[in-house]
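Just one protein chain is left out here, and the rest sit where they should.
As written, the chain order gives the labels A and B, with residue 1 at the start of each chain.
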Amino acid sequence: MEKKQIMILAALVVMLAIIVYLLYGETQAGVVANGDLLTPMAGDGLLLEELQFGKNLDIWFMLMLVAFLMIFIKKYEWGVALAVLLSAAASFVVYLGIQQFYFDEAWNQALLIRAVICSITVVIAIGVFLGTVRMWQYLLVGVGFAFVYALVEWLLVQDLGFGTATDPGGSILVHMCAAYFGLGVALGIREKRAFDEPMYTTTHSVTFVWLASMLLWMLWPSFVTSLQPLENITWGTITCYMAGIGSVISAYAVCMLCQGKVNPLTYTYAMLCGPVAIGAPLLSVGPWGALLIGVIAGAVSALCFIYLQPWFCSKIGVLDVMGVHNLHGVGGWMGAIFVCIAVGSIASLGMAVIVFALTLITGAIIGVIVKLTRGDIDGFATDDVDFIKNEEPVAEA
Amino acid sequence: MEKKQIMILAALVVMLAIIVYLLYGETQAGVVANGDLLTPMAGDGLLLEELQFGKNLDIWFMLMLVAFLMIFIKKYEWGVALAVLLSAAASFVVYLGIQQFYFDEAWNQALLIRAVICSITVVIAIGVFLGTVRMWQYLLVGVGFAFVYALVEWLLVQDLGFGTATDPGGSILVHMCAAYFGLGVALGIREKRAFDEPMYTTTHSVTFVWLASMLLWMLWPSFVTSLQPLENITWGTITCYMAGIGSVISAYAVCMLCQGKVNPLTYTYAMLCGPVAIGAPLLSVGPWGALLIGVIAGAVSALCFIYLQPWFCSKIGVLDVMGVHNLHGVGGWMGAIFVCIAVGSIASLGMAVIVFALTLITGAIIGVIVKLTRGDIDGFATDDVDFIKNEEPVAEA
Partner (left out) sequence: MEKKQIMILAALVVMLAIIVYLLYGETQAGVVANGDLLTPMAGDGLLLEELQFGKNLDIWFMLMLVAFLMIFIKKYEWGVALAVLLSAAASFVVYLGIQQFYFDEAWNQALLIRAVICSITVVIAIGVFLGTVRMWQYLLVGVGFAFVYALVEWLLVQDLGFGTATDPGGSILVHMCAAYFGLGVALGIREKRAFDEPMYTTTHSVTFVWLASMLLWMLWPSFVTSLQPLENITWGTITCYMAGIGSVISAYAVCMLCQGKVNPLTYTYAMLCGPVAIGAPLLSVGPWGALLIGVIAGAVSALCFIYLQPWFCSKIGVLDVMGVHNLHGVGGWMGAIFVCIAVGSIASLGMAVIVFALTLITGAIIGVIVKLTRGDIDGFATDDVDFIKNEEPVAEA
């Protein structure tokens, strides 16, 4: 047995000691801890809690699917899955620590949901700078992001003088936050070499992207209604699906009109822009208004993938690897604008501007930290993690 | 910027104007719209509504999986996903328009569920004539089908003199409707060249078929119980799974007995025939009766794939591309027959005959319209939509 393994075993023994202590400790305060930390429930509260159980799992489902939405780059395939798991794990646990120890929050389904929404936000964000950081740094980014997200979440319910923002489905809190935090990190890292690496795909890996996108689309109502009271859930389901239907159709139309072909890596993302943009005006419009929002959002997002991205990336000098900005950034702004029109107040747009600035700056700070701790890396192609494979010597037939 | 793009931008501006108007309009009538359009809920009604939320998403899940059930044809791969999305979107929104504006229905989870069931029915139907129409025509088929489905749905609850049909789980409403509407369209199009095109598969694309089929199987109880009152849901779950277990076993037995091998594209479909056939007798049999129904259905469906399909297709002169008739047509008839035996009335079988004729005729009419608006097409191989790919020049290792 080598030295390294002995160290690992030693670390395990230490942890075992800690666990024995903590288990006894937590049991002492004890199973009571359960009673103490948990909010008591009854009647409709109980029904809501149990309904949230399902949505909690659905959002984790969506988080995992985001990995498969990004898995198409041939060399990076499994690294994406690992990066998603690590950044989600780090942000989840740190966010919960912040909520329990700083905000004194009780542990319940709603808190778990808020934590997984924090995690899915950072998972979306890493799509911007995928391939330019080391694998362990996804843990670092996750930890840093948990603080940023807790701040943004707190900020969003404050009245900053122009009224309170309306954002039941996370257009601002999740999507803008993801896009601009991600761009912030990319700006902090400034990895030019990412531009030079071709992103080859395989037919089957793109089939996983179709699967992930289609399942994300159908799971979306769980996400946008997850923290709503019972009486809003049906309405949120209606507007979310109607917006999704709109972008399924309009994204196809724009792809065909502009390119005469369909780029799956444009279409499968742009068809999700209706659900992104309906987040803020979720409960402020009717079904047909939601359909129109979806039509606009899908069209605009597809146009951004086709025309805006090359110009935008060269302008800001960093590559948005997965085109996160075209879906989540642009969709988030649209959500903020549409809700302002619908409710006749500019509060949401004002808050969107603040979130934009805040996440860009904090992202850039974390990006700089990442760059300083990263060491040398060989541009985009680097997986950093080597995976052990056992493929047959001859080429697959 | 080219002329085409300017036109698109112009169209977007126009739509933006419409949306501003509609958002204001819908807000005026307003968030009230919400209150107006939505059925109020309380007590068990509230519980049912929230339970239906999960089933609504599950049925959308199934709809997306149907795409992956059909994704195995190498050249057609992603086109199937796009065709599914477009036909689902068109039928969903038109069906909801019909229900709101013609039938004066309130928007609630049950209405959304009825709409997605309409969409999944047309998505099954397109499997019959996949590859013989242009991509945009799936929108056309979806629009036409929404009217047909609304009619069939209305018809099915009428008493036409021989009693009311029993079909809680959609053997007739969904599966027969899908199979014979699809065959009707194929008969209207009469694309002989479809016979000549080999349908090559790849190992991995067939793995997606296994995944889709296995997940459809496990989601089925959500589908058959989605519109049932609370007290029937457990019973429907029991009979649905027991029927599914039956066809998992019998389809395997028939494949091995008849061919000595298992054709995955027979087995993965035939193992779903129990759940198809239990739709009508869902609440009229016990668990062991359901198991037997599943055994029979799985065996008969597998036999149809192996022996009936070649004869049947050459007889009617059109190719049932995905063998929709062997699963949904045959399974639907079995459901209608079994429920007649179980409840001792021929009402369901009588209604099945009417649905059969009605969907075949309306399907053929839409098929003729499709043929007239289709223009020239190069037989089955045509994807119509070209997808943009970025695969590495050298063959995959």
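Keep in mind that, in the parts below, contacts are C-beta pairs under 8 Å (C-beta built on N, C-alpha and C of every residue); 3 or more make two chains touch, one makes a residue touch a chain.
These numbers come from a predicted model, not from an experiment.
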Identified contact with the non-displayed chain, of A:Phe92, A:Trp210 or A:Tyr252: A:Phe92
Which of B:Leu96, B:Val122, B:Ile296 or B:Cys313 contacts the chain that the document leaves out: B:Ile296
Contact with the hidden chain (one of A:Phe68, A:Trp220, A:Trp235 or A:Phe305): A:Phe68
Interface residues of chain A (partner: the chain not displayed): 4-5, 8, 12, 15-16, 18-20, 22-24, 26-27, 29, 31, 33-34, 37-38, 41, 46-47, 49-50, 53-54, 56-57, 60-61, 63-64, 67-68, 71, 77-78, 81-82, 85-86, 88-90, 92-93, 96, 100, 107-109, 112, 135-136, 139, 202, 204-205, 208, 385-392, 395-397
Missing-partner contacts on chain B, residue numbers: 44, 47, 51, 54, 58, 74, 198-204, 206-207, 210-211, 214-215, 217-219, 221-222, 225, 230-231, 233-235, 237-238, 241-242, 245, 248-249, 252, 254, 256-265, 267, 271, 281, 283-289, 291-293, 295-296, 299-300, 303, 307, 338, 341-344, 391, 395-396
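In the analysis below, only the chains that are shown with their structure count from here on.
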Between chain A and chain B, centroid-to-centroid distance (C-alpha), Å: 32
